[in-house]
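Incomplete set of chains, arranged as in the complex.
Think of it as A and B in the order they're written, each chain with its own count starting at 1.
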Amino acid sequence: MADPRFFTVAGPFTIAEIARRTGAAIAGAVAADRVLTDVAPLGSAGPDELSFLGNPKYLDALRRTRAGAAFVHPDRAAAAPPGLTLLLTPAPYRAYAIAAQAFYPDPLPVPGIAPSAVVDPSARLGAGCAVEAGAVIGARVEIGREALIGAHAVIGPGCILGDSVRLGAHASLSHCIVGARVRIYPGARIGQDGFGFAPDPAGHVKVPQLGRVIIGDDVEIGANTTIDRGAGPDTVIGAGTMIDNLVQIGHNVEVGRGCVLVAQMGISGSTRLGDFVMIGGQSGLTGHLRIGNGARIAGQSGVMRDVAPGETVMGSPAVPIRDHHRQVVLLRRLAAKKGD
Amino acid sequence: MADPRFFTVAGPFTIAEIARRTGAAIAGAVAADRVLTDVAPLGSAGPDELSFLGNPKYLDALRRTRAGAAFVHPDRAAAAPPGLTLLLTPAPYRAYAIAAQAFYPDPLPVPGIAPSAVVDPSARLGAGCAVEAGAVIGARVEIGREALIGAHAVIGPGCILGDSVRLGAHASLSHCIVGARVRIYPGARIGQDGFGFAPDPAGHVKVPQLGRVIIGDDVEIGANTTIDRGAGPDTVIGAGTMIDNLVQIGHNVEVGRGCVLVAQMGISGSTRLGDFVMIGGQSGLTGHLRIGNGARIAGQSGVMRDVAPGETVMGSPAVPIRDHHRQVVLLRRLAAKKGD
């Protein structure tokens, strides 16, 4: 059970209700009106708790689980113990995620503006917004309904935020337009000037950065991540993209829909990503590249050329993953030969 | 045109005025008293707008541009269409930067101290300073004229900041002396203790960090970048150096003048950089190195030895760039041979 200092469990829910919400089919020790009080891993779940088998390497834990019910792929149903109610679904982890959201829903913002917040009189906030202590909301800002503006968050003049945005403590926004249900974690920096200047031994000359940052619906932006605004064109983050902590996105970058950018990776100016691109942690992409839909870039890669749709690359410089593996194996073998 | 929610265009300016400010020579369809209202890329600029050709790969865009005027290198003047007024200069991008600053000047700080700011009575601020909501200015701080202290910025006791410094939202400074016209972006951390301790299995023993951070004039420090103060000597950033986002500078590091440090790179303690050193994103330098004037270090390099003035290195471990390319090509070729 999650620590009640920090989490409040909702529910309980009947198995039937869980099945309805997740689209899973009830099987096994059928008990649709049985009541579940919480979620838990297979190994520790009790008879009132809901679990799941996501990874086949936990099949043994499924065999021994005391959970009341579990999401399981139909192909793995045979491994379930007799007392377990099965919730069959082709995507058990996804179903678990939906169920866990039911047990632990995001607390709704408590509407109101903290006395220490500083909200410009020309800003417009929708119904149900919560503005926490010390938040600063600039002139002409527009915020949708039921947004949560965290403690000390700073929103610069003119920014637009959609419904149900959640802005973490200390995040700062400027020059940006943010879609609905976007979550921005603490300390993220969005919309500051890009790194643009004309190099000159007598003193580099700053180039005004005249674009914006446009963020689609349902995007997540991790803690202390930085996204610079465009130099003229905009910097764009497509709907549903997930960005981890400490990521750097340069000016004019365009990220497609549903991409996943893991911690500490960075993208240089004007590079464009298609949809559903996945990039591992600490990877870096140079500027002005095109990365196709569904491309995958392994962690710590250094990408200096375009990547085709669906291609998987790895290494620094990045090459197709099969070539990378060959290079690694070859080098290891040659070095072993030369050794004593 | 830049989004008027966020940007206000100044001007208009005659071509003659632009030529005067940038030192460019008027040629082509000469029309010195023609009025320009904005800047725009070659492809989208209209007859009242100013553009530039920086990169020869856009020569075609120059041929077809409808811009009223453009900065062009004299060698490329022949490609200009008949109606275009040319502003000839050996450094078109630099000239564009100066002109764009004229059209989009940094808004002057609106002098005054926000009611929610907390300014120690012993702090001294020059004329024309703006202190935004929630900023905290400690005891004995001295700030020059026309500085902008962003929302929630925190300046620790004793810090000195020059004229026209711009400190972004949520930046924090301590133990530092900052030159004139320095720009510090949101969330930068400057002057905290370096990572210094005597390792000990019974408990690492912290070594007091007794130095400062000294930042020259006209430096830029990116969002969420961290610069630790010296352990005894100071950490020093030379005038005119440009530092991108999420960069780490360790204690006692000395960075020369006019250097360029791209995002997510890091420098370990006591390493010294000469002037005009350029270092690509995600590179790392170990401690106690000497990097000569004008050296260049490619992105994602790992530098574990001194780099000579003017030398260009790449790779991890970094080697002269020509050697690096050879290694990459060789490995690719050998792996291809061994493959099926």
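Following the convention adopted for this analysis, a residue touches a chain if its C-beta (ideal position, glycine included) is under 8 Å from a C-beta of that chain, and two chains touch if they have at least 3 such contacts.
All values reported here derive from a predicted model rather than from experimental measurement.
J.: Wait, 2 copies are placed, so what's the full copy count for the complex?
T.: 3
Note that in this section only the chains that are shown with their structure count from here on.
J.: Using CA atoms for the superposition, what rotation angle relates subunit A to subunit B, in steps of 5 degrees?
T.: Rounded to 5 degrees, the superposing rotation is 120 degrees.
J.: Based only on mean CA positions, could you tell me how far subunit A sits from subunit B in angstrom?
T.: Distance between chain centres: 29 Å.
J.: Give every residue of subunit B touching subunit A within the complex, in rising order.
T.: By the definition above, subunit B touches subunit A via 2-3, 5-7, 39-41, 91, 93-94, 96-98, 100-101, 103-104, 114, 116, 132-134, 150-152, 168-170, 185-187, 218, 220, 222-224, 240, 242, 244-246, 258, 260, 262-264, 276, 281-282, 299-300, 316, 328, 331-332, 334-336, 338-339.
J.: What residues on subunit A touch subunit B, complex-wise?
T.: My answer: residues 116, 118, 134, 136, 140, 152, 154, 156-158, 160, 170, 172, 174-175, 187, 189, 192-193, 195, 197-201, 203-208, 210-212, 224, 226, 228, 232, 246, 248, 250, 264, 266, 268, 282, 284, 286, 302, 316-317, 319, 323, 326-327, 330-331, 334.
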